[in-house]
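Of the protein chains in this complex, all but one are displayed in their positions.
Note that the chains are named A, B and C in the order they appear, and that numbering of residues resets to 1 at the start of each chain.
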Amino acid sequence: MSKIDWLWLGGAAVWLGFGAYLVLLARRQASLERRLAGLETSVRSGNDLPAEES
Amino acid sequence: MDALPLLRLGHVAKFYGSRPIFRNVTLELKAGEILHLSGPNGSGKSTLLRVIAGLSRPSAGELELRLKSGARIGYLAHQTALYPQLTAKENLLFWSRFYKVQPSAKKGLEESLNDALRRVGLEKLAQATSGTLSRGQAQRLSLARLLLLEPALLLLDEPDSGLDEKARELMEREIAAAAERGAGVIRVGHGREGVAKARRAELRPGQGLYFYEPAAAPC
Amino acid sequence: MLKGALILCRKDLALLAGRGGGLVQALLLGLLLIFIFSLTRGPGEAVSPQAAAAIFWISSLFCQVLLFTALYALEESDGQRQALLLAPLPGQSVWLGKALAGLTLLGLAQLVFLPASVIFLGQGMSGSIPGGLALILLTDLGLAALGSMLGALAQGGANQAGRNGPAARESLFSILAFPLLLPLLLAGIRTGAALFAPAAGLEDYGDWVRLILACDAVFSGAGLLLFGFIYDSRE
Partner (left out) sequence: MRDELTAINANRAKSARAGAGLGALNLVLLLAGGLAMAASQWAIFVHAPEEQVMGLTQKLFYLHLPLAWWGLVSFLLAGLAGAFYLAKRTPGWDALGAAALETGLLLAGLALFTGSIWARTAWNTWWTWDPRLSTALVMCFIYAGVLAVRRLDFSFERRASLSAVLSIVAFADVPLVFFSARLWPRTIHPSIVGNGGLAPEMLAVLLFCLAGLGVFWLGLVLLRCRQALAEQRLERLQILNGENHE
């Protein structure tokens, strides 16, 4: 592995790392939205929803 | 009895997350008064006691405690707060050390420990490790732990659960004695047992406290 | 604050050192580690002072894991923590009481680990004994300050710890304690090595002592300021 290869490896790792994290976030967001939507319909009407305790 | 109430609750509510446990609880308790609190399971009686004891923050409403400085709160929960490997007397000794237990009158600390054990009928089991006590005995030892501190406010969560007849009498006598001494008592229980003198209230889910007239015989 | 802490500490020592098996169990684990690590040296080979000091401190750390989880488990068996919160003492005195108890128990255990290291790992004690022991105690202060904090942390809310189970408590304590305590571990190893056999070079231990004092200050400060937030049952 010559020096230039290491450089490529380093650069690629950083971009791949960010990419993988963004994909992970996107997937988690999708499942969150699906479950939120499911829950909101089964809970009584939205505006009568007590929020987090003070 | 001084006119000012010992304890005042105004529209107190408690949520778990966003699920209401109890709402709109308003109550005034004077020194020397006993309140018998009943209500269906899950109506939040135990949680209300925890809120009054200061172990749990109310989600809404005000809670006002007028305790003279140094006055203490005694909270008897289902859990006894006893160390299984310590003997009955050592348990009392440990908990009493946190409170400046002035041996009443000329009696020494040793004397007041024995006295506390005698009042709950455990004087013979002083050296028994509390792990070997039965549920009822442990409950009485835990009550002794509280009586030793002569609390100004006594909160009892089903104090007579698991007690036999004789132990129940001892318990009632001690609660009445505490009230005589000027302590405010709130005891949670089912049904109508307990001294007639007590005020009665029912914690109804979502509506707060419903007070029975002392004369009326509740169901 | 100190009065409440001392009452608690006395009770804990009576329970863990006296009746309960808490101290014995932690002691055995440490001894076992020292013995097992002694297998790393071939017959006749000597273990370097630094390696021996590292083994000594690693055993002390594992011993501390058991001690502090046991110390805080005492208050979880039947609602004792709730009663402690109702007692008229500031939250920090629970932290201080448990830290003092843990420090005493760890010290007792180390009184056995030290000779064990000399025997199993073939070490002399040619460094300055009083100086070395003082440094061990100073390092233990930091270990106990953070250990008492992490012990409370693993206890969960009213009964949440139950849901995570005791195993979660010990592992949680370890995965947080070891990296956080690394500076103390390094300092302990380097000064410990000097106790076993003072290195020829004039290594300046002043820096290490200053580091140990800094760790003690940071961890004690964290205990005093932050303990109240994690040791309450006021959901």
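Assume a contact is a pair of C-beta atoms (placed from the backbone, for glycine too) under 8 Å apart; a residue touches a chain by one contact, two chains touch by 3 or more.
These numbers come from a predicted model, not from an experiment.
The chain not displayed touches chain C at residues 146, 149, 153, 156-157, 160, 163-164, 168, 172, 175-176, 178-180, 182-183, 186-187, 190, 201, 203, 207-208, 211, 214-215, 218-219, 221-222, 226, 229-230, 235.
In the full complex, chain A contacts the hidden chain through residues 3-4, 6-7, 9-11, 13-14, 17-18, 21, 25, 28-29, 32-33, 35-36, 39-40, 42-43, 47-52.
Methods note: only the chains that are shown with their structure count from here on.
Averaged C-alpha coordinates give centres for chain B and chain C that are 39 Å from one another. Contact of a single residue of chain C with at least two other chains is seen at no position. Within the complex, the chain B residues that touch chain C are 16, 53-57, 72-73, 75, 77-86, 94-95, 97-99.
Within the complex, the chain C residues that touch chain B are 4, 7, 11, 14-15, 19-20, 74, 77-80, 82-83, 85-89, 233-235.
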